[in-house]
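I have a structure I would like to understand better, so I am pasting it below and will then ask my questions one at a time.
So, chain A:
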Amino acid sequence: MIFSPLLLILLPLGTAFLIPLVDLFHVETRRLMVIISASFSLFLGFAALWSAWPELLAGTFFHSYHLSGWLPPLGINLAFDSLGLLFSSLVTLFSFLIIVYSIGFIGHHEGKYYVLLFLFQAGCQGIVMTGDIFNLYVFIELSAITSYALIAFERDRSSLEATIKYMVYGILAGVFIFLGIIIIYRSLGTLNIAEIADNFHRIPLTLQRTSVVFLLTGLLIKLGVFPFHFWMAKVYGSAPASISALLSGTLAKVNIYILLRLFWVGTGFSVLREAGWDRFLLGIALLSTILGHVLALREREVKRMLAFSSMGHMGMIVAVLSLNTPLGLFAGLLHAVFHALMKTGLFLSAGYFLRFREGPKEKRFTGAAYRKLPIFIGFIIFALSMIGIPPLNGFFSKWFTMQAFLEKDVYPAIALIYSGNILGLIYYLPFVRQGMLGKESIMKQKSTSSPTPGFFYQERFVTTVVYILILLVMSSGLLPFVFQEPFEVMIAELTEPIRYIEHVLGGIIHE
Partner candidate 1 sequence: MTLLEAFLLPLLLVIAILVVAFRDLLSSVITLSVFSTVLAIIYIIHQAPDVALAEVVIGSGLMTAVYIAVISKIRTYRQTHKRGEKE
Partner candidate 2 sequence: MSDTIPIIEASHFLMGFGILLMLLIGTYASRYYQVQRNLFYLLLAFFTLSFGVVIYTTDWIYFLIAWEGITIITTAMILLAERRLAAQYFLIQFVGSNILYFAIIMALGEGYSNIVPLEEPWLQMLFILGLGTKSALLGLHFWLPPVHSRAHAPVSALLSGWSVNVGFVMMLRLLPEGNNILFFIGLAMIFYGGAMAFFSTDYQVLLAYSTLSQLGYIALGIGSGTLLGQIGAVLHMVVHGIAKTTLFLGSGLWEKECNGRIIYRFERAFYRHPVNAVSTIAGFSSLMGMVFLAGFHTKNLIKHGTEDIYATGFLLYGATLITVLYAMRFLWWGILKDMVMKSVQNRREKITCTYPPSVSEHVPLIIGTALLLAFGIYPPLMYMFLQLEDPGIVILWWPTMIENILFLVVGIALLALTEGLFFPLKPVPSLNRMLGLVITISQKVSNSIFQLLFPSFQYQLLWIPLIILFLLLWTNFI
């Protein structure tokens, strides 16, 4: 099979276009189609990884696709390098898991839900694969707009409020990114990331920095680090659990990818370093780490707590990436992958329990252990991994993170990680305790959004997904060194953007 990265975008896109059409005729067919398409997408992602693995280890992996047949500077191209492969695999895996989870989780308006979910997947894949900066913007907007609609899925007051807040921030972020792109295009006359990377130093210095300021601000808003974190708790707290998992597990990591692609490859990290902005980035990222962990302490609602914890961990990833050392990049990428696994698991297992109980949000977790013990143990395992208990994966990424900070003598950061661990335990404990309170009878009452019965709509789907995640968290903790070799290739690509430029532009020589 000739592998084409394009297919990973087109498959979810085509599915999303087909779903309303099929929905008009026969609903059961749509359900079947969703499952088949998601599985096929997973298969494609797996095949991509499988076929690319030897090249990945050899450091020669690069796929490019010239859309409309135009060579890079003229048309749009897809540039699929090893970093893209990593994040593309993440997107594929988590989209698949969450689509399967949603089968047993979402009870109403499924048609539109899956349309949006597949479009979201297509948007994320597009972000990861494209080699064109305006195309990147288009896909950023696509993923943003689908996420607005998905956050408002419950259509109650709090979720609508959250959507509006997120929308204001998201649109502002989009505008800033767009402004940055316009400045670059106006100065260079090209939209190709490789060509921009090749010629960025020719732009006048003030203009370079202005464009970087806009891009950086936009991305920081999307990432939700310190002064732009206000939307996070509200959004993650009131979106459906599957969507919260998707946002914090996948979209946040895709934003990390954009950060890496734009500032390490696109503009070159030297622009940030010479302006001293890597220090700035480190500072606000560390601030957002500690703030996230401290603010999580007050939350008595599980999803809001997870949102603040997510803010803390994202801050840590940005901080360790901004060190720009090989070890720092390794730790950042590793923690991005592992955090995606853990946070998705936490949101999904919490969402399973939240579905069963109405009433005050503070007490919704009561009796979780009696409802389904394996899922509850899963929740505990994810939480333990989050606070860095050794055999689980969270420990290893934190271990490398600490070493990266130590290498650069950033001692406050190490202290922050430890305090984050301990604060993490303090804010996870009440939920574990609350889950053990009460009795079985409490959680039997089903809420209105429980799925309709039928073969495709069984609790089994939900629990299976959580089990798979538990397995992944535990096994990736036991084998953290599998990641070492491919990650080194990615880090080499990030630290030497000339390789990316040569790959994309090929034989074309500029003056």
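By definition in this document, contacts are C-beta pairs under 8 Å (C-beta built on N, C-alpha and C of every residue); 3 or more make two chains touch, one makes a residue touch a chain; residues count from 1.
Criterion applied: all candidates are chains of the complex that A comes from, given by their letters.
Small disclaimer: the values here were computed from a predicted structure and weren't measured.
Peer 1: Here chain A stands alone, and the other chains of its complex are listed as 1 or 2; which of them touches it?
Peer 2: So the chain touching chain A in this assembly is 2.
Peer 1: Considering only the defined contacts, which chain A positions touch candidate 2 in the complex?
Peer 2: Interface residues on the chain A side: 165, 168, 172, 176, 206, 209-210, 213-214, 216-217, 220-221, 227-228, 230, 275-277, 280, 291, 294-298, 384, 387-391, 395, 399, 402-403, 406, 414, 418, 421-423, 425-426, 429-430, 432-433, 436.
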